[in-house]
Every structure is written in C-alpha cells, then in structure tokens.
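The structure follows.
Apart from one protein chain that is not included, each protein chain of the complex appears where it belongs.
The letters A, B and C name the chains in turn, as written, and every chain counts its residues from 1.
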Amino acid sequence: MIPIYFTGIDLGSTMTKVAIIDEHEKLLAFVVQHTGAEHRRLANKVMEEALSKTGITIDEITYVIATGYGRINVPFADKQITELTCHARGVANFFPNVRLGIDIGGQDAKGLKIKDGKLLDFVMSDKCAAGTGRYLEVVAQTLGLSLDDLGPISLKSKSKVSISSVCTIFAQQEVINHLSAGVPLEDVVAGLHDAIAGRVARMVRRLKVEPDVVFTGGVAKNIGVVKALEENLGCPVLVPSEPLLSGALGAALIARETIMKAQAEGKPIVKIARKLEEVTFFK
Amino acid sequence: MAYYLGIDIGSGTSKGVLLHDSDIIAYHLRRSGVNYKQVMKKLREELLEKAEVSTSDIVGTVATGQGASMVDYADIQIADIRCCARGMNKVFPEVRTVVDVEQQSTQVLRINKQGQIINFITSERCASGAGRFLDIISNVLQIPLEEIGPLSLKSDNPVIFTTACAVFGESEAVSRVAEGISKENILAGVHKALAEKINSMVDRVGKEPEYGICGGGALNAGLIEWVQRRLAVKLLVPPQPQFITALGAAIFARESGNNKISS
Amino acid sequence: MTQEVKTRPLNRLQSMYALRAEVDKMYQAGGEAEAEGKPVAWVMLEGWANAILNAMDIITVFPENYSSLCAAQKLAGPFLERSETEGYPTHLCGYARACVGYSARMVELNGQIPPEAPAGGMPRPNLLVASAEVCDARFKWFQSLGRYFDAPVWTLESPSPHARENLIPGTYERNTQFLINEIKQFVTFLEKVTGKKMEWDKLGFTGDGTNKINQLRWEINQLRKARPGPMHTRDFWSVMSAALYRGAADPTVIVDGHQKMYDEVKYRVDHSIAAINRPEKYRLSFEGLAPWHSLSFLDSLADRGWNFVCESSYSPGRPFQVDLSGVTDPVERYVRKRYRSLASVIDQEFGPEEASQVKEEIMREGSSNRLRTRHIREYQCDGVVLHVLLSCRSASSGLTLFADQLLDMYKVPSLIIEGDIIDTSLFNPVESLKKAEAFEDTMDHYRKVRKDLGMQW
Partner (left out) sequence: MSAATKKGLAHVQELYLDRTQRIRELKTEGKKVIGYLCIYPVTEMMTALDLIPYRVLGDMHESITKADTYLPTVVCPFLRSCLDLGLKGKYDFLDGMVTTHICDVGSSLSGIWRYTVKTPFHYNIDTPHTTHDTSLNQIKGVLKAFQTAMETFAGKKITEANLISAIKKHNEQRALVRELYQLKKPDPPLISGAETLKTIKAIQSLPVDEGNTLLREVISEIKIRVNKPVKKNARLLIWGSIIDDIPMIEMIESLDANVVMDDTCVGSRAFFNDVAITPDPIDGLAQHYLIDIKCPRTFRTRDFYAVKKNYMDDLTSRFSYLLDYARDWKANGVILQSVRYCDTHGYEVPQLRDYFKAMDVPSIYLEHDYTVGALAPMKTRVQGFLEIIS
C-alpha cells in the first residue's frame, strides 16, 4: 500500500514547531522555528520548510493536527487539540515511563500527570509571568545575555542569591540591585533559576511527583533550571533531545492514531484538500 | 563658584543635573545598565565634562532613584518622589497635581506651593501602568518608542486591554497582532489603559489644578494626549521632563548646601 | 546627635519581656497536655471561647498566633508553600495558609510535630473552635482542616450588626440572648467532647481574670496619650499575645505582668520618657494587623522620629460596670459582663451631648466618622499608617474610606503601606521607607493646616 503521512503543528507564543511522521511513527522531518507575533501567521511557511525536508507534498499528508497557543483556524489542519494532550503524548514517546511532565514555555508553565501516554490531570500557571520563559527572557535582556548563556553561567555559582520579587519586572530590579551590590553574575542567575524552579515545583507538586519526571519546552534547554528543578523536586529530571518538539510530535502521533483507529473501524479516510495559506485569527 | 549636583539613578536610565545658584548649567543622561556603581561614576564625569566644571566646585550632591544608595559621592539621599515634586515646583510653581510616569512605576503627587507632597500614590508591586509597559509594546511591535504615541492617536478603534500586568500585556498585544488587529489600535489600547490607570490614581489623590506631567513617559506626546483626554484637563510639560527628579535633587542639594554655609 | 545615632531607636519597656515570654508557655502547655492526654483545642482569637475552654481545663492553642510567630522567625515560608501544594488558592489568609501547611506536614509525620516547627510547635488538636466573628476565614479555614484531622469543629457564633442596625431598639437584647444561647449550646458540646461537666465558678474565675486584664490594658492605653508617647506599638504587640491568648489560662501571672507594665509606663509618663530614643517628631497610629515578619521596619521609622502611640487592632474595650443583681444564670452573667450595647459605648465615649450627635450621624450616614476616628483625636496623631494586607480582605477593605474620613475630620493624613501578615515576599521595605520619607512632607503640611484651623494639635 502507498505510505501515508501525518503532521503535527504546534503554534506556540514564540516558537512554531512542525513534525511529520509516517504510519510507523517514524519521525521524517521536523522544524522548530522562532516566530514572532507577526510571523506566527506564516505557519504555512514553516510547514513548507518541513515538507521540503522530506520531499513529500502537502497533498500526501493524510491528517494534520494543530496544537498550541495559536492552534485555532489553521487552514491546513484537520483538527485542533490542546498542547496539554499533545505534550503528554509526545513526552511519552520520548520517555514511555513518564508520570509527570513539566513544560515551561514562553507564555506559561504546565504540569502534566501522565500514564501510558494519556493525560490524567494537569496544572497551568496563569496571570503571572513568573515561572515562565518570559521571566528569564526579560532578565537575560537586562543582563545583555542570550537565553542560552544563562544555564552555563549559573553552573559556576557557589552561593545563589534569593530573588524574593514575584513580579518579573521587579525581579529584574532586584537583579540590578544585587549586581550593583557586587554579587557575582553567576550567583544572581542561579538565584533566578531557583526562583522559577521553585514556583513551578510548588505548582506541579499538586499532581504528586513520581518518576519519570520529564521536562520539556524552551526553558528545558537551560541546564541551570534543570538542576534547580531537580533540587526543588528532590528527584532526577529527564530532558528529551528536542525539548521543544513534544507538542508537535504528540500532535502528529495523535493524528496517526486517529486515522489508524478509523481504518481499524473500517471507516473511509477522507483527505481534505489542503491549502497552505496563512493562519488567520478571524472567526 | 558654588555648584550643586542632583543625581537620579533610575532603573532604565540615570540622569544628572548641575545647578549654579538656581540656574541649570547642564543635564546629562545615560542608560543605567546593570551596574549602578559604574553608571553613577560615569554620569558625573560626563556631566562635569559637558559643563567644564571640576569636582572641587561641587558644594553639594543629592542622590535619588532606585540606585541612590550606590552613589558614594552624594552627601545625602532623598526619596525620588520628593525630588520630583520639588523639581516640578521649580519649573511650574503653579502645578498642584503631578503625574510622573517612570520606567518601573507611575506616581501621582499632589503638592503645595512650596513643592511639598501633600498626597501621593504610586503604582506598586506590579509594573502595570508604568513606562515599562510602553517599552515592552514598542518592542513587540518593533516600533521605536518615540513613534508609538503619535501612531496611537491615529487609531479608530482602540483594543481593550484586559490585563494590567506589563508582561502579560505583552502576550495580549502579541495575540492581538496575531489576530491581525492594526498596530494603531493596539497602541491606542495600551495608551488608553495607561491613561485609565493614571486617571484613577489622580482620582485617588484628589484633583487640583494646575496639572503637570513628567518622567520619561512625558516624552511620549501621544500618552500626554491620551491622559489629557481622560482627565479632561491640560497638562503642563516641562522642556526636559525626564530630568525633573534629578533637578529636584539638585535643588535639595543647593538648600542643604546653603544650610551648610549658613551654619 | 552622634550620641543618639548609637542608641537603638526603640526604647522598649522592661516589663514587656516577662509578658512576652508567657506566650511560649502556651506551646509548652500544649506539649505537656498532649503528653498527659489532656484535650487540646485549636482556637480563634475572639471574645468568648477562651475563658470557657480554660474553665473546662481544655488547653487552648491559637494557630493565628502560631502563624505570626512563624512569620516573626521567618519560618512561615515552607508552610505557605505547602498549602499551595495542597491546592489552596494563594490569596487566602496567610495565617490560614501557614496553618494548613503545618497541618499537612503533621499528617505526613503521623501526627508528630514537624521538626522545623518553631517554639516546640502546636500539638495535634482534639477540638477546633472556629469563630464567626471578624472574618470569614476564621470558620472556613478550620472547617477545611477536616482534610487533616478528625477533630470536631465548633464555629462559635456572635452577632456582627452594622452600626445603624445596631442602634435599632431591641437589637442589643436580641443579640445578647443569641450569645447566651449560643454559648450554652457550645458548653453542651464541650461537655459531650470532654465527658466532663462545666464547673461554673471556674468560668467566673477565668472570665473575671480576662476582664481584669482588659481593665489594665485599657488603663495603660490611657497613659499612652501622654507626650512624648511612653509606649510604642511594638511593645503593645509584644504583650498583646500574652494578654489575649494566656489571660484565661493563667490570669494571676498575666494580671501581675500588666500591673508591672502599668507602673513602668506610669513612671515614664511622670518623667516624660519616650518610647523612642529620638525626638518625637511624629505621633502615629498603626491601622490594620502588624507586619509580623518585618517589625524592625518600625524601628527604622522610629529612627526618623516616628512614634507609634496607638493602633487599631487588639485594642482593649473601655471597662464598664453592669448591675447583675438578680442575674443568677452563670452564662448570662458571663455575657452581660462583657457584651454591651453600641448606644452605651457611644454614651460613655462621647458624653451625653456629643453622643446624641454621633447617634444621629450613624442613623444618617450608616456609620460614624467620629466613632472610628476618635483615637486619632485622643492620641493627637500627626499621621496614620494603613497596612493593606494582600491576603486579608476584612482588614483591608475599609481602610481607604477611613483615610478619607480622617483627613476630612481632623486633617490627619494617611500613608498606605502594602504588605502582609505572614508573607514576606509581599512587603517591600525599601519602597515603603521611600514613601515614608515623602509622607513626612505631608504630615508637616497638615500640621500647619490643623494649626491654621485652630485645632488642638
């Protein structure tokens, strides 16, 4: 039979991710692209890029699931599913024994209670940027550092400071005060990582912490936060090689399951005619 | 020659004002960066260079602002709101209600004719309703800070901003952009929200004419217009609004300096 | 000047230390009680239960006090975080959240006191006595402790009419009967729990003890009107716990301690010794609950010449006499000795002529500025600090209105300081000190205004 393909597209607040798999769950291609507000609408371009890596055309894709912050009204998607469910599925694909998933993205932090790849319960941060990627971005900005620098720097710390301000903007103020008072940069950054890890840890403990604990999202690339999380949770924290991909991959896997289930039930597979158009946000 | 120095180490920028008697000799501003110790040194050096005045001619120095405690060459520190009140009082003696839009916070002060604060309110614990909100938005939209105000006035239908948090204000702006709403309307929304916030602060401290606005936010003609519309009053804007607090500090320096001489 | 700068800003009362130490006995007693298998009750601070419980030999421990104790020792953080983990919203009362965290830890340790608990900790409760008085948290919180303990909860009712309805004829008598009947039900419940009968003369003893303590506290507060103010609000807070939490448990010692304190304050008044080691530049009232974790902030204000001469919370009521001849029922005697009508309070506070004005004002406005603000006049305050608590609705909601009334009546300005009773992260001392400095301008300004209007101070 002719091979069939599935796509998951995850439109996050700052990044857009696409994963293309085949019916054997083989990951054929993925793109993780930094996309600003304006550019999120151009998810079609990201999709094209992913396709070009595989040589598959859009018409050969059987089923597309959109997830993430901007999932609504993706013209070339068959279905929208929340990043919560998709992350759970994607993370379980990286680490089958995962029981607690932690995802810290640009907009929010999530805790996912997972069993056998299924989402059982979740918690999400709200109303406050503390404990999200933004928190670190804003501070990195102040320090004139790139996000990637923070982790390595913090590892040098001998005695981290404590950052008491919850508000991101004031935490930034606190950072400046510490630095001006001559506190070494690494201790300040370590303090920040501890602050964010502390908040997230408090939140996810509501779900009960049991291994495997898997940490995904942009912030998971920051080794400093990974260490801080391990300290705060008192258990090892696993990070997949592509921590940003779990949502898109999960979406693709769910797309595949949807079709496989339909086939098993002998339902006809209707492929929608896909137009690679800009994402619109008008109802 | 007796010179007096006012140093305002703010979270975003630091400013210095040099007074001779009651004449302003020189202004200077530089980004605060992350080390107040450096900025306060450089600030004085560059300011005195500009004015061609030597350190030995400085009779008194007052430090104010977030990093005031870092200014080792200051005689005393004075709270920034008091300096702001005093500075505004010097430029516009008739002003009784002062709106001071700084980076981290917005203050509304009611002052008497001596420039004493008789009531005040500061936006606290949260950078909502502060200049920082505008920075963040100009950043999101990739429009220079000085252009966002005027652009906002072109709006036909300002979006309603529902969050007060500067950081979430950003995400809200992000999603509005994503929804394809025009930058004008988004900017108008931000300015409107800020004006709204300022209005309720003014209500809280009690309205009393004349009205003045200062701080970095007062460089934003659009914001001034929005606040004027909301308050339905005319706002007096000093020529160098971002220096008002430093000016006030310099005035305090002169006063305490004079006390020194007299005593 | 240099001499002064060396001394500590606060001049604390020597008699305070002994009383403050009494509070630790609460936790010792709790520990011993548990060892001896005596019943332990966790209790809310209110007017009625404490004397009754102690009369029945039930050991009383006050989580409200324990939470503030944890905060004062900067040890509340982990308990607060634990309550968040337990799923309690973070805006809830800091006392409650700390207590929930503590309880959760206790259950985790099979009822043992957590090793990190300060002052020996609170023993496991056999009984929870909540209160419908002052704020909702005080009964919601104990009810929700059912997650951790099988101790029964009694929520002790007490009427809380608004001033205007309170002046309606019949209200006082109805509310008095309500209290009497409620307390009788409460006692029946306690007898059931303890399997013992209430010994009514004991209630007489504990009850009168607390009345005597209230009397002394009130007399001390009268002395505090002197210039310079002889007793700082920090001393008031330090001994408040002993008076309110231990008064019924150990009346003789607490009465004696207050007698000593009265003598010391009297001596200070006679020799015009101030509560601060700086010239008394400003007299202030502290409105709202204390920032238990940051009390030293008041020292830095004292350093600027701020003397906190009075406060709004935990103030003793003016003692009064009632004719109880013919009243034999012990509960009725207990209630009538301490519950009085708003009308008679007003009469006594203001004297016949002003009293009628105040009552009219209440009928007209619903409340009386004069009633709420009279201590500001009596203590001749230059300013008021309003402590807006981010985790306490009931203590925070009325404050700004109070500030307006105050300015309007006596030209006394208010400074709003945001913070919390427990959560340090919600208080910003640097910001607050900055505002305090600016507020001095304001106090100077209004001092002039009051002078121009020919007011007394």
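Here is the rule we use: a contact is a pair of C-beta atoms (placed from the backbone, for glycine too) under 8 Å apart; a residue touches a chain by one contact, two chains touch by 3 or more.
Values in this document were obtained by computation on a predicted structure and should not be read as measured data.
Although one chain is omitted from the display, it touches the following shown chains in the full assembly: A, B, C. The missing chain, though absent from the display, is touched by one residue of C:Lys140, C:Arg304 or C:Arg450; that residue is C:Lys140.
Contact with the chain not shown here comes from a single listed residue; of C:Met16, C:Ala130 or C:Ile220, that residue is C:Ala130.
For the options C:Pro118, C:Pro161 or C:Pro316, the residue in contact with the chain missing from this view is C:Pro161. Residue in contact with the omitted chain (choice from C:Gln215, C:Ser296 or C:Thr400): C:Thr400.
When the missing chain is restored to the complex, the residue among C:Lys74, C:Arg174, C:Lys197 or C:Lys451 that touches it is C:Arg174. Against the chain not displayed here, subunit A makes contact via residues 69, 81-85, 107-108, 119-122, 124, 126-127. Within the complete assembly, residues 160-163, 172, 175, 196, 199-200, 203-204 of subunit B touch the chain that is not shown. Contacts to the hidden chain, counted on subunit C, fall at residues 86-89, 91-93, 96, 130, 132, 135-137, 139-141, 143-144, 146-147, 149-155, 157, 159-162, 164-165, 168, 170-171, 174-175, 178, 181-182, 185, 188-189, 192-193, 365-367, 388-391, 393-394, 396-401, 404.
Note that in this section only the chains that are shown with their structure count from here on.
One finds 49 Å separating the Cα centroids of subunit A and subunit C. Along subunit C, no residue makes contact with two or more other chains. For subunit A, no residue reaches two or more other chains under the stated contact definition.
Within the complex, the subunit C residues that touch subunit B are 400, 413, 416, 418, 426, 428, 431, 434-435, 437-439, 441-442, 444-446.
Note for the complex: subunit A touches subunit C at residues 164-166, 198, 202-203, 205-206.
Interface residues of subunit A, counted against subunit B in their complex, comprise 13, 37-38, 40-41, 69-70, 107, 127-129, 134, 138, 142-144, 167-170, 172-173, 175-177, 179-180, 182, 280-282.
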